[in-house]
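The structure under discussion is supplied below as structure tokens; questions concerning it will follow.
What you see is the complex with one protein chain gone and the rest in place.
Now for chain A:
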Amino acid sequence: MASAGCTWFVVLVCVFVCNLVKALLPGLSSLLSKVLQKDAEQEMEMRSEIQNMRAELSSISMMDEFARYARLERKINKTTDKLKTHVKSRTAQQAKIKWIVNIVFYLLQGALMVSLIWKYYPVPVTVVPSKWIAPLERLVAFPSGVAGGVGITSWLVVCNKVVAIGLHAVS
């Protein structure tokens, strides 16, 4: 009885956890990409190097020391191109990690939903007098078929919607 009474709560908790993890996915992806990226310091060094060179360039007079000016400018351009390539590859890696994290999450979520439906499809998550939910008792009871019962699919849909609204309001 207690286990039957807790079914609605178990489903609600699962849905809540899934939606919470979904809301935290972007943060998780960026954290993972930071952990997996090994050459983040190199990018910082390149940026500070470009900044220093630009400061040096601004102090050189083009008229008086053209050769030095041109040399430094070429060096700045070369380092900027290198930085751009680096940023491009980092962005591509971040996008790839984000994509993988999303795919893994959706696969796990799908597996969880399917297993919940598989486990609870003949049993309603809760039972109320059938006249309370007339005339939609058949739809609400699907797929359990129990008169007055709330089926797993209806409860999943309702919980998903409510938890999404709740998390959206909080965030």
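Just so it is clear, contacts are C-beta pairs under 8 Å (C-beta built on N, C-alpha and C of every residue); 3 or more make two chains touch, one makes a residue touch a chain; residues count from 1.
One rule holds for everything that comes next: contacts and distances are computed from a predicted model.
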UniProt protein name of the chain not shown, from "Ubiquitin-like 1-activating enzyme E1A", "AP complex subunit sigma", "Isocitrate dehydrogenase [NAD] subunit, mitochondrial" or "Calcium signal-modulating cyclophilin ligand": "Calcium signal-modulating cyclophilin ligand"
Which residue of A:Cys18, A:Val101 or A:Ile133 touches the chain not shown here: A:Ile133
Residue of A:Lys34, A:Lys119 or A:Lys161 touching the missing chain in the full complex: A:Lys161
Contact footprint on chain A, counting only the chain that is left out: 5, 8-9, 26, 126, 128, 131-136, 150, 155, 157-159, 161-162, 165, 168-169
